[in-house]
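A quick write-up on the structure given underneath.
Omission of a single protein chain aside, the complex is shown with its protein chains in their original locations.
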Amino acid sequence: MGVSTIQLFSEALGKWTTYSVILPEAGEGPFPVLFQLHGLSDDHQAWIQRSNLVRHVAKLPLVVVLPDGGTSGYLNWKPSNRLHKHRYEDLIINDITSHLKRNFNVTGGKWAIGGLSMGGYGAMRLGLKYPDRFASIWAHSSAFHIGDYADPALIEPDSVATGNVFHLAEDVARLPEPPVISFDCGTEDELIEHNRALHAHMESLGLDHTYNEHPGAHTWDFWDDHVREALEQHRRVLNLTPLP
Amino acid sequence: MGVSTIQLFSEALGKWTTYSVILPEAGEGPFPVLFQLHGLSDDHQAWIQRSNLVRHVAKLPLVVVLPDGGTSGYLNWKPSNRLHKHRYEDLIINDITSHLKRNFNVTGGKWAIGGLSMGGYGAMRLGLKYPDRFASIWAHSSAFHIGDYADPALIEPDSVATGNVFHLAEDVARLPEPPVISFDCGTEDELIEHNRALHAHMESLGLDHTYNEHPGAHTWDFWDDHVREALEQHRRVLNLTPLP
Amino acid sequence: MGVSTIQLFSEALGKWTTYSVILPEAGEGPFPVLFQLHGLSDDHQAWIQRSNLVRHVAKLPLVVVLPDGGTSGYLNWKPSNRLHKHRYEDLIINDITSHLKRNFNVTGGKWAIGGLSMGGYGAMRLGLKYPDRFASIWAHSSAFHIGDYADPALIEPDSVATGNVFHLAEDVARLPEPPVISFDCGTEDELIEHNRALHAHMESLGLDHTYNEHPGAHTWDFWDDHVREALEQHRRVLNLTPLP
Partner (left out) sequence: MGVSTIQLFSEALGKWTTYSVILPEAGEGPFPVLFQLHGLSDDHQAWIQRSNLVRHVAKLPLVVVLPDGGTSGYLNWKPSNRLHKHRYEDLIINDITSHLKRNFNVTGGKWAIGGLSMGGYGAMRLGLKYPDRFASIWAHSSAFHIGDYADPALIEPDSVATGNVFHLAEDVARLPEPPVISFDCGTEDELIEHNRALHAHMESLGLDHTYNEHPGAHTWDFWDDHVREALEQHRRVLNLTPLP
């Protein structure tokens, strides 16, 4: 699998931005997409530089897309002024998705989404908000409280209303075919209570999901290790046959 | 149009290599491909860094692909030893073409090819050798003699036999539907005699082509200027409607 | 001159960002720096992709640094929340400058700054605000009014106070050794009145500067052409001997 760097003009940000993509070196497309989201203060290269993701996906007929979410929580922020646009949910859901469909050999059906920390929140939120788009979600060591911290006065109304993954879970629990939902957290991770809370909430809703705790903290060693379980789920849900 | 950097494993080179690609920001695919080849000692970024190609193609529903040909003349060299592979014709015709068809939203029909100097030779040679692949050729300031200088003992037999664009022109002249062929050269360019010779040869063969001489030398100012005529031909031959 | 892509962690943005740099292929350092700033909605690659800057600087013993300013006006914005930091003036003046001094072979003395449109404003503003840092300023087709449009409630107090290049010019006019200041604008550019106003203001202050109007509009053809005059000024002011 090669790693490519893609430049696109994002209407959602009002400027050019860059995403990375890991493309299959074999197999026949169209391929489904996995959006893999980075954590706070990282960039679109973090998963490539700081984990062995490239090796872990080597046999999967999958296009892995790594957007750059800055420090946004993958939310649609209100513009700071008429120029300064920060609609990061739209970056992924509209702009990068359109760019992929225009330029790459990707499937029209459901895709997968994952991430760590801020990106775990982003993956869970976008996965639950768009269950028609995503069949498989896996969130690591997630900061599920980001939506609470974001000042509603600064967030676009549509993102405020859907910033809370606990509320989104209630909607998804009523769906006939919800996405396959998993999340995990290290037992030494400060964020573990929010993960336990979401787990309890989904239990109470009767929403099918997998929640795992493992020894470990908020570190790349944890993510490099457990992303392999996430990929195994995505492979299974998307029904991918490993490449030769 | 954004500029992307694509990494692929090339069987023809026995190693990973990189190509650049300019992808449309609008329009609906599939899009045809233009291979645009650099000159001796340049790399896949030369056309981007040293000309305004990115701006010139801004309105074309076209995927512009910029391979890295090193100093190879885009020929298939024999391996220096069992490890050291240098099949640059195969890099373009097999490996990058397969990678594009696997991963990008490109047409299955005929594409276009162009280049400058060593890349002009490469464009003319590959365009004439594969008339089923290329509908439009434009070679700037070409070193059409490269095939003569390449020691046949070092070149793969298939590339030796087809290294000479004069001979290839004879084959193409017999085709019912040859590609649209154009080339140009600066009047102060040391390579002009080879361009005049190919022009005379094609005239004698009755092979339709356009040959232009312009004031200028072997410089990027010449190529930045005249590549626009090449793009206009590719647009016309590939029947592209400019993007809004 | 090769084009390199540099990743750094910016305290000012609270995240990783990328800048481009054009490094000399000959000569002996340390080399002075030219910051060359892009316009609204462009990124750090705009000058490389859309002009012939790489060729124009080929003979200069100069490190050309191309930051990514997004849509910020190169101002220090207040954080949207405790995570979302947008101090773009600090990105250049603190973070990239420190990164250059830590990692590259650059001079400790005065450098140069230039840019177009939003980046022309940024170059003029930062050049006038930090006359101890910059000996040479050249702003093309500048949006000198950006500071007026930026809601003071959203801008850090230090940037509000210094957002107005007209006021900064008054301070600089009192300096014994102000930077060498130039700016230009196309006669068909909608921004021309602001350029004329700054010219008149500097005239009234008795502040030495060069202001040129040329036929042309707010286009890359204008900037690709007139950046050469800017480079000639930077060369002269920084006392650079062209490379062989």
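Going in written order, the chains are labelled A, B and C, and every chain counts its residues from 1.
Keep in mind that, in the parts below, a contact is a pair of C-beta atoms (placed from the backbone, for glycine too) under 8 Å apart; a residue touches a chain by one contact, two chains touch by 3 or more.
Not measured: the values here are computed from a predicted model.
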item: Touching the absent chain when the full complex is considered, from B:Tyr19, B:Phe35, B:Trp77 or B:Trp111; value: B:Trp77
item: Residues in chain B touching the chain absent from view; value: 7, 9, 13-18, 40-43, 45-46, 70-73, 77, 80-86, 149-151, 154
item: Chain A residues that touch the omitted chain in the full complex; value: 3, 45, 48-52, 54-55, 220, 224
item: Chain C residues that touch the omitted chain in the full complex; value: 2-9, 16, 23-29, 31, 63, 99, 101-105
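Simple rule for what comes next: only the chains that are shown with their structure count from here on.
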item: Same-site or different-site touching of chain A by its copy chain C, using the half cut; value: same
item: Distance between chain centroids, defined by C-alpha means - chain A, chain C (Å); value: 36
item: Distance from chain B to chain A - Cα centre to Cα centre, in angstrom; value: 40
item: Where chain A touches two or more other chains, by residue; value: 7, 9, 16
